[in-house]
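The other protein chains are all here in position, but one chain of the complex has been omitted.
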Amino acid sequence: MQIKKFGLAATALAAAGVLVLAGCSSSPESDTSSASATAIISTNGSEPQNPLIPTNTNEVGGGKILDSIFAGLVYYAADGSVHNDMAESIDTEDSQHYTVKLKADQTFSNGDPVDAESFVKAWNYGAALDNAQLSSYFFESIEGFSWDENVEEMSGLKVVDDLTFTIDLVSPQSDFALSLGYSAFYPLPASAWDDIDAFGQAPIGNGPYKLASDDAWQHNEKISLVVNDTYQGDRQPKNGGLDIIFYATQDASYADLQGDNVDVVDQIPGSALASYQDEFDGRSVNQAVAVFQSFTIPARLEHFGGEEGELRRAAISHAINREEITDVIFSGTRTPAHDFTSPVIDGYSEDVEGSDVLDFDEAKAQELWAEADAISPWTGEFKIAYNADGGHAEWVDAVTNSIKNVLGIEASGDPYPTFAEARTKITDRTIQTAFRTGWQGDYPSLYNFLGPIYGTGAGSNDGDYSNPEFDALLAEGRSLSDLDAANEKFQEAQTILFTDLPAIPLWYSTVNGAWGTKVSNVEFGWNSVPLYYEIEKSE
Amino acid sequence: MSSNTRSNAAHYVAPIEETPLVAVDSVKASGRVSNLWTDAWADLRKRPMFWISSVLIVLITFVALFPGLFTSEPPSSGCYLENSNGGPEAGHPLGFTKQGCDVFSRIVHGAATSLSVGIIVTILILVLGITFGALAGFYGGWVDSVLSRVGDIFFSIPYILAAVVVMSVLSQYRNVFVIALAIGLFAWPSTSRVLRAEILRVKNSDYVMSATAIGVSRFKILLRHVLPNSIAPVIVVTTIGLAGAIVAEATLSFLGVGLPNTIMSWGNDISAAQRDLRNNPMTLIYPSIALSLTVLSFIMLGEVLRDALDPKARATR
Partner (left out) sequence: MTGYILRRVLQAIPVFFGTTFLIYFMVFALPGDPILALFGDKTPNPAVLEQLRAQYNLDKPFIVQYLLYIGGIFRGDFGVSFSGQPVSEILARTFPVTLRLALIALVIEMVVGIAVGLVSGLRKGKLFDSSALVVSLIFISLPIFVIAFVFQYVFAIQLGWARPTVGSGAPWSDLILPGIVLATISFAQIQRLTRSSVIESSGLDFVRTAASKGLSRRRIVPVHILRNSLIPVVTFLAVDFGTLMVGATVTEGIFNVPGVGNTLYQAIIRGEGPTVVSFVTVMVLIYLVVNLVVDLFYAVLDPRIRYVK
């Protein structure tokens, strides 16, 4: 069995982003004649790890609920395209100053109006340092935001009238509007401010669904949602409601699916990856999402600095048989990586110059390793650290075996019992081995997969990589308003990464899901969550 | 508590000749030079179960000590994904795991680790459990209170928490001894409670009272009369606990606080195989069979030892 994967869930943050969908193997069944508008769809979820406050939810368990009971300015369709939800229009001329107009007469399920105030107050609450919200960094680019002092009201947000407000950013950010569908940017009703703690236990939203009752959240068991009649947006539910059942393990939800006790499941346990597509023939999905997996070998490790390090990283990369590992260990539910981004991102290319370093090539690997040995003979053991509660053991074993077999060195995985311990050692730079890294895109841009991770001093640059040439190319690309021209610069920057290998790319993830016989029209979104409102169920 | 619940008429105060103490003494009277251990040995020699279990244990120990005699694969031989879940073939009688490792050689090389973990944990539990249980049960009063409550505290600590803490704090030394410590340090209270209960019962026996009456020292009574007569349930719990320890190692590996997988062990194998249970159950069955056989031989040995060491059981055959 697999213990609930906090590490994994955290990787799969329901982050903002708009993704071009890579292809969808779902084959909606035609038998919808008996679909009932009152039928309740049951699905898998996990106990939210934080109160249900949009700006304080950064993991899938809570995110899935929030996305159903709230509506932001925009929403993302299955193909990743952006559509207005609460917003009538979002205008900007310089990508720095935005004017948002809301649709008239929108209300929360309790009758509170969805007005400019409901957005601005919620965002200010999320950004204020004293409130220590987990998603506060989403407001970082708004004028007036501060990490040093508590700011009650950011100067960049101004209410113009009931239905209009303006947003001023500290610098132009052409993709800002795309991120506004993320849960951190949801509005909150006026009644939330009476008692925000109580609100977090029984939230009142403005989305397609609402909580069935004040105590609908049965902790550790499930949360019951019913259709919210006050919602007027495009995401009109074709069913009567949603029962999100909290499963402690993926095996438990899969067993319930096999026993026809749950309608839709959006995760498949590792032990069933090989068989689920046959078992749920025509009722399953294996679809690319914007998740990139890798491991990082910091340059500060012995033997991995300077030219020796460059040779050894390339040798290790050549020594990993990605094709075979994704095929055998993941039963084809991962795609071998060809770059540092994701195939669902606009501008992606399989053939970036230098990407042949990711090809499996035993002779080349041994040759490069020998060259490095000539500089300084190899000593010690090669280890990849990972958190044991995230289901990473199998692939780490396979990767290290591959390295061991090709290079003839000792190589093994180094499991940490808790995610917290692994993260702490990575963050305070005390870790003395290579370690697992991964990235889920915040935005559908190549930049988002490069800048925050490999830029000098960037927040998630856990390997402390720094290359001025790379930084310059990224900055240049970001300043260009033409997307294609910008992507060219980003791809050029990637060629540098292929030489330096600040992380060893492994593969791209997919979402694996399946559903029962009673439901139809099941489609999975860009963020790997099914579009629940579209699902139809016969009774 | 009053003793008015005595419906058991058999508990009359027996004349001393009828008590088991006499049974022990009467052996002495049989003429040959004997004590508990020589008697036990004489008894053991005649039992096929003793020989079967001993041969099995010797065999397993042999495998553990000299794995090279049983498999030609060195422990360092690699696992190749192209062999993943492959069936048996020449030189690989039990096929391959999902990672493409040879199942048979892993079982052979894992014997030493698993056997050591099982035995060290068992010794640890026996030493702590018998000390605490015997003293608490025999002396009673405040000794019982203190020792039993200490046991309660240890017992109440979830072993996952204990293991995570022990293995994390000693993460530089993830070896057989540390993992045995993590398992054994928090498992002994059950043994001590079972022993304490049995001693509470036995210490009121007539032969103990007789021994007290004739002036044998308390401690000597505990060692000579009370312990041997109350050890049977401890043997039962411990022999099965040996299996529990080996399986616990599997669970800890599964939780990421076990032995590093550079050290081969049945626990590591079982824990790895469970992830692929649906597709290749045999990789899990084989190490489990090795585990079962080991435990079976220890249970059988425990059984005959108990019979042989228990004067009452011998006297009645």
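The letters A and B name the chains in turn, as written, and every chain counts its residues from 1.
Just so it is clear, a residue touches a chain if its C-beta (ideal position, glycine included) is under 8 Å from a C-beta of that chain, and two chains touch if they have at least 3 such contacts.
Here the structure is a predicted model, which means the values were calculated and not measured.
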item	value
Contact residue for the chain not shown (choose from B:77, B:168 or B:279)	B:168
Absent-chain contact - pick from A:40, A:134 or A:204	A:134
Touching residues (missing chain, whole complex) on subunit B	1, 3, 5-8, 10-11, 14, 18-20, 145, 148-149, 152-153, 155-162, 164-165, 168-169, 171, 189-190, 193-194, 196-198, 200-201, 204-205, 232-233, 235-237, 240, 243-244, 247, 250-251, 254, 270-271, 274, 277, 284, 288-289, 291-292, 295-296, 299, 306, 310, 312-313, 315-316
Residue numbers in subunit A that touch the chain omitted from display	1, 3-4, 6-7, 9-11, 13, 47-51, 58-59, 129-130, 132-134, 136-137, 147-148, 197, 200-201, 218-222, 245-249, 251-253, 255-256, 258-259, 261, 389, 416-425, 427, 437-439, 459-460, 462
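Here is the rule we go by: only the chains that are shown with their structure count from here on.
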item	value
Where subunit A and subunit B are represented by their mean Cα positions, the distance between them in whole Å	48
Parts of subunit A lying in touch with subunit B, wherever the complex brings them together	1-3, 270-272, 274-275, 321, 324-325, 328-329, 387-389, 393-394, 397-398, 401-402, 404-405, 410, 412-418, 421
Contacting residues of subunit B [partner subunit A, same complex]	78-82, 84, 98-100, 164, 167-168, 255-257, 260-262, 272, 274-279
